[in-house]
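Here's a slice of the assembly, chains where they normally sit.
Labels for the chains are A and B, by order of writing; each one numbers its residues from 1.
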Amino acid sequence: MKQIAIITFILTLFTLSSFMPQQKKKVIFFGDSITEAGVKPGGYITRITELATKEGSAAKYDFVGAGIGGNKVYDLYLRLEDDVLSKTPDVVVIYIGVNDVWHKRSYGTGTDANKFEGFYNALIKKIQAQGAKIILCTPAVIGERTDFSNELDGDLNLYSNMIRNIARKNNLPLVDLRAAFLDYNKQYNKENKESGILTSDRVHLNDKGNQFVADEMWKALKQL
Amino acid sequence: MKQIAIITFILTLFTLSSFMPQQKKKVIFFGDSITEAGVKPGGYITRITELATKEGSAAKYDFVGAGIGGNKVYDLYLRLEDDVLSKTPDVVVIYIGVNDVWHKRSYGTGTDANKFEGFYNALIKKIQAQGAKIILCTPAVIGERTDFSNELDGDLNLYSNMIRNIARKNNLPLVDLRAAFLDYNKQYNKENKESGILTSDRVHLNDKGNQFVADEMWKALKQL
């Protein structure tokens, strides 16, 4: 009788555990059009899910895309409460900066360097106040030429430097996409083309680019 | 005995009232460099205090400047909590928009029209949630020519139209400085000069300009 009781107890535990809510890590990818496209088939977030599945850890994660086309750092700040904090994420991946630089040229509505830094720090402060972990990313490219002759390379380098400094000061993990893209292009873009290596149009990711970003981010996510 | 009781009662009331905290209306002027200069001697906020003093109502108001040079609508949003809400104002005068337009040209970092509207509405929502009254202002001028040949007149008109619509929709008082400046210039700037009428440098207020803005705002403040 005693043994039966024990077995019953064990079975009950087992049954209960299978019904217990799996404690998934909620990861929110917070960004612009690149992230908005990331949740589509072939997108970098979709591919991160695939990587997790392949490694048998998909059940441990809940990957959520929170990207909106045209967003700059202050747009993230405006919708931080609604799109991120209210969803109580465990991890927030901040992937922003392309439009802050690009829109200077295309619309005259980019973001001043000092204000980029100010809003970026404000994002970090509010997310940390809620207890979530944060991963930072540098903006990859606006043009894939490797000799720094893409029109906006100067600012992309400057703003990436700022993000690297913020990561260092706050001891936060950094996915340095800009550095990684440059390395990749130096190897595989010998013709110094503007696009077609990791992007389709100088900015947005093609298949290779989505996989590349997925790989880089997945490495960082696993280390958390 | 009855009379003494009455006199004592009256004296008591009188004494009490003189110790009761004077319920001042705290008015915060929330804006950019024009407002930052407004608290200086000769500035428009200083002149509003003078107008109130002249009319014997200075004791009823606490005028607070919260202007920072270079600010755009999203900068106000970033510091709304610290510089406005935490001070529990009774009235907030929002006077913003010049840099949102101007910086498109000078730095490539102006504010997109739809985002200007988005942040403006977000400001109103948060201020109203705390119960303060709001007065809106249109950005006056970047150049005082009256034939709409100032470089940024197009956007100033567009963004002013947006503010007028926001005032209408939210049933908020509007100090339409842009319209008022144009009327004044049509009368007193017959040579169609770029500056020197109400501004010293096309944007910032000279003495006449500060008095003009003070007069316009004081009219609106008294009506609250």
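In this text, contacts are C-beta pairs under 8 Å (C-beta built on N, C-alpha and C of every residue); 3 or more make two chains touch, one makes a residue touch a chain.
None of these values were measured; they are calculated from a predicted model.
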Overall copies of the shared sequence [whole complex; 2 in view] = 4
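Methods note: only the chains that are shown with their structure count from here on.
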What whole-number Å value describes the gap between the mean CA coordinates of subunit A and subunit B?
-> 40
In their shared complex, subunit B is touched by residues of subunit A numbered 74-75, 77-78, 103-105, 107-112, 115, 118-119, 122
